[in-house]
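First, the structure itself, so that you have it in front of you.
The block that comes next holds chain A.
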Amino acid sequence: MISSPLQLCLVFSSLLFCIGLAGALSRSNSILVLLGIELMLNAANLNFIAFWRFGPAPSPATGVIFVTFSVAVAAAEAAVGLALVIAVYRRQRNIRLQEAVRLKG
Partner candidate 1 sequence: MTTALLLLICLVTLGSAATAMLLRNLIHSVLLLIGSWIGVAIFYLSCGAEFVAFAQLLVYVGAVSMVVLFAVLLTRRSRTDVTVSADTVSRAWSAVMAGGAVLAVLLYGALMTTLPAASAHGPAAPVKQLGAELMGIHAASLLVIGMILTVATLGSVVIASEEPSGKKEDAP
Partner candidate 2 sequence: MLGSGLLQGLAVTAKNFVGSFHDPKRLTTVEYPEKRTVLPEAYRNFPFLVSEKAEDPMGTLRCVACQICEKECPPQCIYIEKSKDKKPDATGKMQIYPAVFLIDSSVCMNCQICVEVCPFDAIKMDQVFEIATQERFHALLLDREQLAKPNSYFHSIRPSEAAEVDGRLAAERKVAEEKAKAAALAKAAAQAKPVAPKTEPAPGAASPKPQNPA
């Protein structure tokens, strides 16, 4: 069934994606949720490189450039996300996701 290495990469990235998704959904600690999202982002990047490497097109480096940009954006997102987590922690002393419901500033 897994004939070409491209399919191997696709299987690998979708597995990684689902681990990230399951992790993000199951854990109540917001830092782990953020890390789950980070994992899903990595899985997406993986697909880009897989298609660039094993894909049909000769070699436009758009896939590689796309991944560079997405790594940069993911870093910015991680920074802002964790800043939010710290702000939430300062508000309610613990970072359990279920208890972050108060919208008052």
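Assume a residue touches a chain if its C-beta (ideal position, glycine included) is under 8 Å from a C-beta of that chain, and two chains touch if they have at least 3 such contacts; residues count from 1.
Quick note on selection: all candidates are chains of the complex that A comes from, given by their letters.
Only a predicted model underlies this, so the values are computations on that prediction, with no experimental measurement involved.
Asker: Here chain A stands alone, and the other chains of its complex are listed as 1 or 2; which of them touches it?
Answerer: 1
Asker: Going by the contact rule set out above, which residues of chain A touch candidate 1 in the complex?
Answerer: It is residues 1-2, 4-12, 14-23, 25-29, 31-32, 34-36, 38-39, 42, 45-46, 49-50, 52-59, 61-62, 64-65, 67-69, 71-80, 82-87, 89-90, 93-95 of chain A that touch candidate 1.
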